[in-house]
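The next block holds one structure in the form of structure tokens; read it before the comments.
As you look at this complex, bear in mind that one protein chain is not there, while each of the others sits in place.
Labels run A, B and C following the written order; every chain starts at residue 1.
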Amino acid sequence: MIAALLALIGALLVLGLAAVAMRRSPLATKLVYGGALVLTLALFALAAVALASLGAGAREAALPLGLPWLGVHFRLDALAAFFLAVIDLAAAAASLYALGYGAHEPEPGRVLPFFPVFLAAMNLVVLAADAYGFLFSWELMSLASWALVLAQHREAENVAAGTLYLLMASFGTLALLLGFGFLAGPGGDYSFAAIAARRPEGWVGALVLALALLGAGSKAGLVPLHVWLPRAHPAAPSHVSALMSGAMTKVAVYAFIRIVFQLAGPPAWWWGLVVLALGGASTVLGVLHALMETDIKRLLAYSTIENIGLIFASLGLALAFRADAMGAAAALAMTAALFHAFNHMLFKSTLFFGAGAVLTATGTRALDRLGGLIHRMPSLAVPVLGACLAIAALPPFNGFASEWLTFQAILLSPDLPQWGLKLAVPATGTLLALGAALAAACFVRFYGLAFLGRPRSPEAAAAVETDRASLAAIWGLAVPCVLAGLFPGAVIDAIAPAVQASVDARMPVQTGLPWLTIIPVAASRSSYNGILIFLFITASALTVAAAVHRFASRAARRYRAWDCGFGDVGIAAQYSAASFAQPIRRAFGSTIFRATDVVEMPPPGATAPARIRQSRIDPVWDGLYAPLVGFVWLLADRLNFLQFLSIRRFMSFVFLALVFLLLVLAVWH
Amino acid sequence: MMLPLLDTAHMLAGGLVLVSFMMLYQDRLSALINLLALHALVLSLAVAWQAWIQNAPELIITAATALGFKAIAIPVALQRMIKRLGIHREIEPVVGISATMLAGIGLVALALVVMLRTTASAAPLAREDIALALSVILLGMLIMVTRRNAVSQVAGFMSLENGLVLAATGAQGMPLVVEISVAFSILIAFIVIGIFLFRIRERFDTVEVQALDQFRGERR
Amino acid sequence: MTALAPIAMQSLLATPALAAALLAVLPGYRAAARLNIAASLLSLLAALLLLGARPAPSPLFLVDDLNIVFLVLNSFVGLTTSVFSASYIGHELETGHLTRTHLRFYHAIYQVMMFGMNLALIANSIGLMWVGVELATLSTVVMVGIYRTHAAIEAAWKYFILGSVGIALALFGTILVYLAARPVLGTGVPAMEWTLLVRKSGALEPALLNVAFVFLLLGYGTKVGLVPLHAWLPDAHAEGPTPISAVLSGLLLNVALYALLRFKILLAGNRGTVDPGVLMAALGLLSVLFAALMLYRRRDIKRLFAYSSIEHMGIIVFAFGMGGPLANFAGLLQMTLHSLTKSAIFFSVGHTAQVKGTQRISEIGGLTASHPLLGWSLVAGVAAIAGLPPFGIFMSEFLIVSTTFARGPFLAAALALGLLVAFGALLTRLASVAFGAPRGPVGPVKASYVPSFAHLGLVLGAGIYLPPPLVAWFQHVAVLLG
Partner (left out) sequence: MALIRAIAIQGLEMALVLALAPLLTGFVRKLKARLQRRAGPPLLQPYRDLRRLLGKEVVLADNASWLFRSAPYLIFATTWVAAALVPTFGAGLMFSWSGDLIVITALLGSARFFLALAGLDAGTSFGGIGASREVMIASLGEPALIMIVFTLALVAGSSQLSNVALFMLSASAGLRVSLALALFGLVIVALAENARIPVDNPATHLELTMVHEAMVLEYSGRHLAMIELAAFVQLLLYVSLIACVFAPFLLAPVHASAADYALGIAAYVGKLAAGGALLAGFETATAKMRVFRLPNLLGAALMLGLLATLLLFVSRTL
């Protein structure tokens, strides 16, 4: 089985080379994306089979590549299988989408070779079972995605984003590298099996946790390592943005689980505290940014930060429960995390696809130039609405199911012995709830401004429905959003082996329960039944509607909007992206983001229009990154004179070095 | 061997150090070149003496090269050159004379400390000689570091080479390859320096290294 | 086969010597360039022959695991560079940057340099090794000054002065080693024979060896380009013709480092000496951090990559300084791959500078759009030099950082920091040079891509698969280095 997986991945790499070879031919786009679609579908199928069949077992393989005395080890266990499934489902959808979307690519030569390599690298990371192979694929993944971010390299900001991205990526890689170096020891036995056998103790584990947070967090976009994400993800072509947000961040989550839960040894109770705090912070900061953002793709990227925060919060819970040997609770939290990772892949990819379709249809990413697309792109509007409901964590969609599990896990926190956790977990719960509510607000804004209302620009008014392939991909991911929400029990049982592999415990079996209810802990505590809720809502809505139409009036008439009697004061009078976000800016932004509104009111009688200028800052960027960059440049400036000294000075350096070393010798012993 | 012989060797080596100090002190260019000649002369004497006491005739060659090239040919050439370039004017060392002298003394002390660390297993003569040679080398570098003028830097460099020769000859029975290479390197050094000075003459009318420094790749 | 070995070894010296003599009298640069290539090819063949069979070490000459790798690498890069230089020099003549009179001795000196390096590599006598290194150095001095611009002359002058100081220091070190060895191995040639020295190193006078190593470290370290002895390196790279920049970074630094390693092995065998590793690790780390910061303010693209060479030499010396089989292995690997990669980069940079008519980074841009092959080869080169997979330097840096972290967390962290800072600078520059809207002339370029792609191909392959024989040598040498 693993051999087949590796063969398919190899085929992907070959496909990348082939793309270089046939970059001139017009068929290249179709061939490459078609090939990628077929291969990733096969990978997805294999991974799903593995997830269902592996159980506690694992398949291993090794190739005589990489480090000569070690080779590259691959290991396929349930955890890896789950993430493979997530990645390759997203990849298949992206390839399908790109079959249509790729036609609009100005320079396909800059996308086609790297796309399959990117997919292959993500798969390899999940399969690798030794530090070298892992980091090799990890960094290859970064490199390929960097090249993809630079696809439209003529916009200066894309180049800047790419640079920042690759720099942060290799920072993360170095962090992981140090971590692995510490785990493997000077002997350098890098295979995960050997590392896990060493069972590091105490502060070694703590250090590894810190480094894993830096490494995986910088790739996942965890606050405060998120600054690159909202720049880089939108810069790439939309199907790549979808992959980066939907799949690559999940690879980072996988890395965190693999390292911290399996390699770093027994966790201390406070590990969970740290991860919880970071997760909570990411949730709220991310969604607040998203709420104030006016560029649709950047908005989605920020919301990715929020969801990653949610996942990491659940992981923190799992760590805490695990440290206190509360297996069932840990399993619940881990299930919530993995379930949400899966969900986020589904709806975030859908949304990015939708954003891409909007971009190609209207040529703009600015919310303030969109509107009314529900009329012009009807069959796009429906799945996007579904994805919005899902990401806003509203029942009966999948986003709610996973978040509900997280809350259930939080409700188990009183049994934790440590005070810090007792107090931190509910506090994090507040942050998560706040995040969920703000996310709902954010996506009301997103959907309401982009798809509802009246078009705010001629481009939006002239938009036409997108192509079949893209629609197929979008629907193909939106429908699972609903299904996973209606039958969460099935999903929970499906990912149970992965949970087992990561925390050595699993949730009770759900599929046997009456009416497909899910009961995470005990029936007396809580239960949820998505399908029943759904059926009741639809049934009552339909009956009421039918009754009303049957017994009351069904007459309807179109007329100018009433608008409190003002009549039509023009399209500009609609709420804009900024004005919609303004109450929340006032409520949250002024403190956290130092958001300011500057109003220029012309004097009475002047014909100049009144203007409002809004600004906000990313506290993390201004507080952390700008000083660091500034410091490096300062040092560089300070040292630069050493390039311009006279020969005599340089010679005196040699002389002084000599004298210094001789002095050292003189005082040595 | 009898001590007086060794003492003579010492005396010559010490004399070399002394001349180095004089060079360190001297800040008139032409006088400096004369001292350079003296330096080479003392060196050739020392080498000759070594040749005798080690009864290693091949060292005579080295002594001869030192005498011929360094004591006569090169100083003459240099004198002519500075005449042609018209720079016999005062040249001030970068740091004050006294400071330089103090530094020089410190260096000699350092050289002795470092070398006398070695156990006496190496023949005492060689050990002392090496210590003195090391001081000459360090002093030569000090001259190069404290002078602005290219010619005086060349002078410093050559006194440094003299120190090397002293060391090489002090190390008894060192294969000839080394002396040849030293002479060779000096020859190369002089030729290339000559080429450079000539080219520099073509470009601008001074040999000040600082003038060269104006043309650095990245100055805007 | 074994019968051929001595011939091969002698031809390693004879070929470049004869070629140099011939080239000195041969008129016409085309024929000269061809002869140059042919000679380099011959010496490559000789080196490859030595792979198969090695002659028994003589008092003067020696072929062992350590230098065979260098020999092959050297003659290979020598060959590719001679190919590159043919097209490069041709272009320089057309554009009139160089005149035939300037070029009179170009190829001859090129071969002299190759001779010097080969001599230094196969020498068994440390005196001979010294002669070789110095010969190579002095010959490159002339090459650096060949453009006769103010900047070029100044660079060459700086190189010459600092280089000859280095010469002197290294020679003194060598003399001291001889002094230390004489009581043990007897007067004369044997006391300079490296094989004997190593065998008896335990019996040598430690204090003398200490002083000797200090001088050798500074003397040969000047050629390696270690901070603070590096001053000549950036300007020599920037102002000389690009083939010479490639040779300097790709070969000369390695040869000097090779000499240093020989003496490190020597000291490692002796109990009483200071640990040479400490000094080397310290200098290496200093070089990495310093070069990383100096990268930021560079405006000249060749000087930029020259500083990157300093950084990498720092990494390598750091690795050898830390010691241990893994770190040494990584150091050797890094050294090999760096010389391949850096020369490949200089090939691309040379053609770029020719087509854009400038070396100023600010005047070059959008290369991947205007000249895709040049641009992408440059991108690949920088990715490789920055230690990104799938290129081989990733492996060596992986090993260096991870193995040293377990032993000296702070050292490794500092090294990682240096790598990151350097990467930031290179990446920023690369982004502006290779991407964005094209800047500067966009006319077609007459370039020979074979050398750079050959190098990058090898580096790529090394990242994915290392052939067992190579690994065996490296591991053996790594053990030798202690």
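General remarks:
Here is the rule we go by: a contact is a pair of C-beta atoms (placed from the backbone, for glycine too) under 8 Å apart; a residue touches a chain by one contact, two chains touch by 3 or more.
Only a predicted model underlies this, so the values are computations on that prediction, with no experimental measurement involved.
The chain not displayed here makes contact, within the full complex, with A.
Although one chain is not drawn, the whole complex shows that of A:180, A:261, A:400 or A:593 it is A:400 that touches it. Within the whole complex, the absent chain has one touching residue among A:449, A:478 or A:636, and that is A:449.
Checked against the hidden chain, the listed residues A:569, A:601, A:634 or A:663 yield one contact partner: A:569.
The missing chain, though absent from the display, is touched by one residue of A:379, A:579 or A:596; that residue is A:579.
Take chain A: the residues that touch the chain left off the picture are 371-372, 374-375, 385, 389, 392-395, 400, 404, 407-408, 410-411, 414, 419, 422-423, 426-427, 429-430, 433-434, 436-438, 440-441, 444-445, 447-449, 452-454, 515, 517, 523-529, 532-533, 536-538, 540-542, 544-545, 548, 552-553, 555-564, 566, 569, 571, 573-575, 579-584, 586-587.
Everything that follows uses one rule, which is that only the chains that are shown with their structure count from here on.
The touch graph of the protein chains shown is complete.
Compared with chain B, the chain whose C-alpha mean position is the greatest distance off is A. By number of C-beta pairs in contact, the leading pair of chains is A-C. Our note on geometry: chain A versus chain B, Cα centroid distance of 69 Å, whole angstroms.
Centre-to-centre separation of chain B and chain C, using mean CA positions: 31 Å. Separating the centre of chain A from that of chain C, both taken as means of CA atoms, is a distance of 44 Å.
Within chain A, residues 643, 645, 647, 651, 654, 658, 662, 665 each touch two or more of the remaining chains.
Counting partners per residue, chain C has 157, 161, 165, 211 as the residues that reach two or more other chains.
Put simply, chain A touches chain C in their complex at residues 64-69, 131-132, 135-137, 139-140, 142-143, 150, 153-154, 156, 159-160, 162-163, 166-167, 170-171, 174, 177-178, 180-182, 184-186, 188, 190, 632-633, 635-637, 639-640, 642-643, 645, 647, 650-651, 653-654, 656-658, 661-662, 665, 668. Those residues of chain B that touch chain C in the shared complex are 114-115, 117-119, 121-122, 126, 130, 133-134, 137, 141, 144, 153, 157, 160-161, 163-164, 167-168, 171-175, 177-178, 181-182, 184-185, 188-189, 192-193, 196, 199-200, 203, 209, 212-213, 215-218, 220. Residue ranges of chain C in contact with chain A, taken from their complex: 157-158, 161-162, 165-166, 169, 210-211, 214-215, 217-218, 222, 228-229, 231-232, 234, 274, 279, 290, 293-297, 324, 326, 366, 368-369, 383, 386, 388-390, 394-395, 398-399, 401-407, 409, 412-413, 416, 419-421, 423-425, 427-428, 431-432, 435-437, 463-466, 468, 471.
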